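One structure is given below, represented as C-alpha cells, and several questions about it will come after.
Other chains dropped; remaining ones untouched in position.
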Amino acid sequence: MGLDKIYQDLKEGKIKPYKLEEVILEQAFNKDINKFLEANKEAVGLRLRLLEEKTGKKYGKIRDGFVSVADKEKGTVGIEQQIGGAVVPLGFGGPLKVIGEHVNGEVYLPVATNEAALVAGLTRGCRAINEAGGIRVVITRDHMTRAPLIEAPDIKKARELSGEILKKGQVYNKMKEAAEKESKVSKLLDIQPFQSGRHVHLRFYFQTGDSMGMNSVTKYSANAVKALKEVYTWVKLVSLTANMCTDKKATHMNVLLGRGKSVETEILIPRKIIKEVYDVEPEDIVKLNYLKNYRGSALAGSIGGFNANVANTIAAMFIATGQDAAQVVESSSCFTNAEVVDGDLLFSASFPCIEVATVGGGAGYGTAKECLDMLGCAGPGTVPGSNSRKLAEIIAAAASAQDLNLIAAESHGYELAESHIKLARGK
Amino acid sequence: MGLDKIYQDLKEGKIKPYKLEEVILEQAFNKDINKFLEANKEAVGLRLRLLEEKTGKKYGKIRDGFVSVADKEKGTVGIEQQIGGAVVPLGFGGPLKVIGEHVNGEVYLPVATNEAALVAGLTRGCRAINEAGGIRVVITRDHMTRAPLIEAPDIKKARELSGEILKKGQVYNKMKEAAEKESKVSKLLDIQPFQSGRHVHLRFYFQTGDSMGMNSVTKYSANAVKALKEVYTWVKLVSLTANMCTDKKATHMNVLLGRGKSVETEILIPRKIIKEVYDVEPEDIVKLNYLKNYRGSALAGSIGGFNANVANTIAAMFIATGQDAAQVVESSSCFTNAEVVDGDLLFSASFPCIEVATVGGGAGYGTAKECLDMLGCAGPGTVPGSNSRKLAEIIAAAASAQDLNLIAAESHGYELAESHIKLARGK
C-alpha cells in the first residue's frame, strides 16, 4: 500500500493519526525497522497534510522545523502525532563569569524567547557581575520527588505507617530496596510522610543523576508502595501522585523542602561598579528589593515569587536546552536578596527548586543538545548528576544576572516607560 | 569592509555582538535599508561563528532554525543577539469540540513539547469530551494590569490619593486621559489602589485588544502617573512595577482579581462515557479531585494550583503559538471542579489569569503564526480582542481536556506506574 492510500485511510478515519508510523512501516516499508526514521518522517508529513486540508492553511515553517525524536531501536516515537517543530528565536546573553562547583569560567547563555529586551538586560547584568569578578554558586539540595497518596483504614493505622517509615528500620529498608531495584543510577534518599486524616502522602526523595527523573521516580515510588503493601495489607494506594510532589503547580512545599536543585548564588559588587553601570547607589537597590520583591510580593500573596523577574531567563534557557517548560512554574521560585555590606552591594538569590536534566526528555537531540553543548554539559556527566548540576548552576547564575539588572534599572527611579525600557535593555 | 573583517573586529571585541546588524548594514551594504533583513541574517551567522569558535562545537541545527524577526522598516531586530532558532517538537492533540463565544466547533490543538505522553493523554480527554457533545467556555474577565508604586509623604496623603482615585472624579479622569492618549486600541478600565504605609500600589486595568499588552500598559501607566504628579506634586514614583501587577510570579492577587483572561469551562459527561473511556465511576473522579486537587494542594501550600496538571498543555500551546513562555507561571493557575449531578459528571475548570496574544511578541511570524492559523486566530480579530479571546477559550478548553483525562486516569487506582502511564497516554 502506498502513502497516498494510507493518507486516504487517515482522512477517512480508518487509521488513527498516532498509528501512522506503525502502518507506514508495515505497509510501505515491509516492517523494515531500519526504515523507522523514514516512516516517522513520512507520518509527520501525512499528518501535516491532513491538518492543512482540514484547516485550509499551509504550514511550511512547521514542516521545516521537523525534528526527529523517533527511536529506531525501540520502534517508538518520542512525542506522538508529531507534525514538525515549533521554532522559537534563539539569541545569546553574556558571557557570564560563573564560579560554581561544576563550572568555573565565562559562559555564553543561549536563550529562546520572543521577548525583545531579554538579551540586552541579561547581558548588562552579566557585565556588572563580570566586572565584579564573577558570581559564586552552590547547590544545597538535589533530589526529585514523587508523593503517592495512601489510604489507611483509620487515623491510628495511618500514624503507625508513618511512624514505621520514620524509624528507618525494616519497613523503610524494604521500601528502599524495592524503589531502587529497577534503577541504574537513582538512589532513594528519604521518604517523608505527611498524614491528613487516615490518608498519608508519602513524599519520596530520589537522587536521579543527570535526568530530571520525574517519570522514573514515579515508577520507583510505585514499586516501593507495592513493597509497603506486603507489610501492611490494608494499605490502599489512592493515587501515585496527589499534589504533594509538587509538580508544575506553585506550592510552598517545593519552596520550603526543595525539588530538583536548590541553588544559591552570591556576589559582592563594589559600589563603584553599581554606580557606573546603573547610576544608582547600593542603598537604592536594597530599598527597592525590599519594597518590591518582598513587601510588594507579600501584599500580592506570593508563594516563592520574591524576585523581580527570574522567570524570563529561566523560561528562555529551559526552552533552549530542551527542559520541561511546564516546570518553569516552580523552577522560577526565587528569593532575591540585597544588602549593603561595608559600603558595597551584597547581591544574592536563592532558587529552591530548579528542575533540570541533561539527559532524557528533550535534552538529547536537536537544537537543545547544541545549546547544552554550548554550556558544556550535554549528556550524562562524568560523575552521575554532575552535568545537570552544572546546568542548574549556570541557569541560576544567569537568572541572578537578569534579576540584578532589572532591580537595579528599576531602582533608578525612571518615571518614563521609555527610558525605563531603554535601560532594561542595557544600552 | 567585508564580513571577514567585521568578524575579526567582533572576535577582538571591537564590535559588540548586538551592534552587528548596524555595522554590517553600514559597512557591507552602504546603509541600504532594503538590505536590512540580509544584514540581520549575516549578523546571526557571524555571532554563531563566534560561539562555535569560542566553545569548539558546531551549531548546525540552531543555524537551520534561524527565523528572521527583523523589521526592515524600523531597522530593528525582534530579539537581540539572535543566533538562530530553538526547535521544540510539535505535535497535535484533538480535535476538540469547543463551544465558546469566539469559537464553536472542532479544533486541532498544536502542542510544542518534549513530553512523550502529552499528546495521547490530551487526545483521550478530547475524545471523552467530544462524545459528550463538546466543552462550553466563557470568558468572565479580560484585562492586562500594571501596578506602579507611588510614595507619598505620609500615610494620610497616601490615603487621600487613594480616595481621590476611587472617587472616579477629576483626578481619575485626568489619569485615564493620559493613560489612553498614546493608545490606538487599549482602554483603561480601572485603577485600584492598595495602600501599604505611605506607599500606594496603583493597579491599572486595561483592555488591550489582541495583544498581551504588558509593554504598552507599562507606558500608559507611566503616562497616567505623570498626570497624577501634576495634581499631587508630592507624588514620587518608586518604580513602574513592584510585584502587585503581578507578572511571572505566582500570586494570589492574579488568582483573585484576574490578569489576562479569566476563563471558565464546563461539561456534563454522562456516566456511561466516563465508564467507557476511563473504566471508573464519576464518584471516583469526584473523590480524587477532592483528595488530590484540593486537600493535597492545600496541604502543599498552593496558591492557584488546584488542578491535576494543566501546566503541561498550557506551556505546550504557549510555545507553539508564540506566547511569552514565562507567563506560564501564572497562566497555569487553575481550579478544577468535579461534581456528580443527576448521576453524571459535571466537570469544570476555572482559569483566572490566562495571558495570551495573537498580535505582537512572537505571535506574528514563523511557526507561531502557522499554529495560530491552525486555530483560526492569527493576527488581529475583526473586533479588537476577539482573536486573543478565541485563543484563550481554546487553550482553556484544551487544558481542561487534559486535566479531565489525568484525574480520571489516576482515579482508576492503578498501582503500577506502567499501566498508570499507559492509560495517561490514552491507549
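Here the chain labels run A and B in written order, and each chain numbers its own residues starting at 1.
The rule is short, and it goes like this: contacts are C-beta pairs under 8 Å (C-beta built on N, C-alpha and C of every residue); 3 or more make two chains touch, one makes a residue touch a chain.
The structure presented is a predicted model; accordingly, all values stated were derived computationally and were not measured.
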Homomeric assembly size (copies in this file), of which only 2 appear in place: 4
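The working rule: only the chains that are shown with their structure count from here on.
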Cα superposition angle of chain A on its copy chain B, in degrees to the nearest 5: 180
